[in-house]
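Structure in structure tokens, see below.
One chain of protein is taken out of this complex; the other chains stay put.
Per-chain residue numbering starts at 1, and chain names A and B are given in the order in which the chains are listed.
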Amino acid sequence: MADETTIDSANETPETVDLWVAGTEEAEFQPTTEGDQEIGSAESKERLAEQFGSVVEDDYVFDDEVADDDRMIVNMGPQHPSTHGVLRLQIELEGEIIRRTKPIIGYLHTGMEKTAEQLTFGQGPTNVTRMDYLAPLHCELAYSLAVESLLGIEVPERAAAIRILMTELNRISSHLVALATNGMDIGALSMMLYGFRERESILAFFEKTTGLRMNHNYIRPGGVAADLAPGWKDDVSAILADLPGRLDQYDDLLKENPIWLARTRGVGVISQEEAIAFSITGPILRATGVDWDLRKVFPYSGIEKYEFEVITGENGDVYDRYRVRVLEIVESLKIVEQVMNAMPKGDYRVDDRKVTPPPRARIDESMEALIHHFKLFTEGFKVPPGETYVAVESPRGELGCYLVSDGKANPYRMHTRAPSFYNLQSLPITMADSLMADTVATIASMDPVMGDVDR
Amino acid sequence: MATTPPGNLLMTTVERAANWARTRSMFPATFGLACCAIEMMATGTAHYDLARFGMEVFRASPRQADLMIVAGRVSQKMAPVLRQVYDQMPDPKWVVSMGACASSGGMFNNYALIQGVDQIVPVDIYVPGCPPGPQSLLHGILTLHDKIMAGEIVR
Partner (left out) sequence: MRSGTSGQIGWSGDWEPQMNQVLAGLAEGFEDVTFSQSLGQDIASVPTDSWKAFAEAAKKAGFEVCCDVTAVDWMRQRPERFEIVANLLSMRHRIRLRVSTTIGREDPTVESLTPLWPGAGFAEREVYDMFGIIFDGHPDLTRILMPDDWDGHPLRKDFGVGSVPVQFKESHKVD
């Protein structure tokens, strides 16, 4: 017996069930009068139907033109995991494309130039060494050369050779960090481990020679602080034997890797004219094809005796900068080998007792040695008035020291021309009209060291 | 507990268990500022592995971190940022002040630096050095672990 309200079969709906369907002529919505509120009396049927969800109007409108106020300003930093220090970027994004960038720096400003005026000339290297903390020996070298230029003294050949040995090893360790962080930022995490592993052997040599792994205060006006440790040739030979094989490992990982190529080729391109206009120097400039290397053009500390080549790239993109750095490690290894084989014998610092402290053993024997030592470490040596600008080729570019002296024992004005400070100005140019995801690769390839930038 | 329980059963207090869990998987927040950051990275990489202490995951977001290693000099512009990152970290949190500049202003006794990060955030461990080598930093971190296990630091 088919009741009107029962279901005949599972697939049939009973006809008497009153399915409320809005919009049909049969259904008439009766607003309820229950409760205190009266809903629906003032509103139209369609509106209520919309609210109850039985009518959906597709009112999503597509904007064909993207208006200017669709740009979004995104803040990146100063604390972010891309381990390049405290750089803050304000990026104006249009979708995924970067339109404008503004780097904001100053988060590591240490007042080193003001501190330098309070310290003596002999204490200066402790201050400047912490500027570019990945290449501290280069900072010390620029400062020491400036002081020696004002003093008018020449360091002995052995001191100059030791300086080149240490700075070229420092270039290698700095480029290893650049490769490590570059790799890690783009995603090749094992590159970070490889880079720091190699760096440990170089830092162990530094610790043996200078006493510290970083921020050595080793290259001082007048020479170097101490002679090379006995057995240094074995240590350097071990480094020279080890590194080329490791560099091949990195090449296996990165050089032909399609992911690496896709993420670095054509990314962060800067042209030669732009690079020169923005005073960019170092591997970034050489990657655009300009073979400008201060070691060849304005040689310092006897580096013209050693044979090496200046590595240049072609396109000025991230991949070329990476290649330039890897090949510069190879060139630095060549220089280190030549220095090691041709290390001259002699003094490791100038003999002028008014500038360099006497050996510790002499202090017990000689009154003058004691007085010199005392004067040098309390008052410091006086430098004749004058001004000078000396530049060395650091792993990041031209690192210069502008030093003004007025005849006292501390500098009147010490200014460092920091390479990363100028290299960062190119970020708005390289990042414009590129994708947001390429930001990290671009910054990593610029290899900024914020201690250098902010001083 | 007159009798020792059989082999595969441990009994302890909730505090001890919680402290053990906290020390064995502390996540540092990336707050590397200057030269000490490089030594902190060296501590995290293969030679002086931090991963054997469960700490190689440097969390980028402070909300997921419980240890802030202030590695480097804190300038005037960076101080509010430091405080904000510290505030964003959930409890329990610890601060290790790494290096001379973070502990006391270091060799830069001038207008530009905060003379010691403890002017802004409470510090649990000070690691001296300029920069402290990875062994010193590890010693500091392990001392912090010991202090937490012993219940000396209660947050």
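One rule holds in what follows: contacts are C-beta pairs under 8 Å (C-beta built on N, C-alpha and C of every residue); 3 or more make two chains touch, one makes a residue touch a chain.
The structure presented is a predicted model; accordingly, all values stated were derived computationally and were not measured.
The missing chain, though absent from the display, is touched by one residue of A:R323, A:R349, A:R396 or A:R417; that residue is A:R417. Here one chain is not drawn; of A:A225, A:L254, A:V290 or A:A369, the residue touching it is A:V290. Here the missing chain is touched by one residue of A:A135, A:A287 or A:V390, and it is A:V390.
Seen across the whole complex, the unshown chain contacts subunit B at 76-77, 105, 109-112, 115. One chain of the complex is left out; on subunit A, the residues touching it are 105-106, 109, 111, 113-115, 118, 144-145, 147-157, 160, 276-281, 290, 292, 297-302, 304, 386-391, 398, 400, 402, 404, 406, 412-413, 415, 417, 421-422, 424-425, 454-455.
We take it that only the chains that are shown with their structure count from here on.
Chain geometry summary: the mean Cα position of subunit A and that of subunit B are 24 Å apart. If you check the complex, the residues on subunit A that touch subunit B are 78-81, 83, 85-86, 106-112, 114-115, 118, 126-127, 130, 133-134, 177, 192-193, 196-197, 199-200, 203, 213-215, 450-451, 454. Of all residues in subunit B, those touching subunit A in their complex are 30-35, 37-39, 41-42, 45-47, 58, 60, 72-73, 75-78, 81, 85, 107-113, 130-131, 133.
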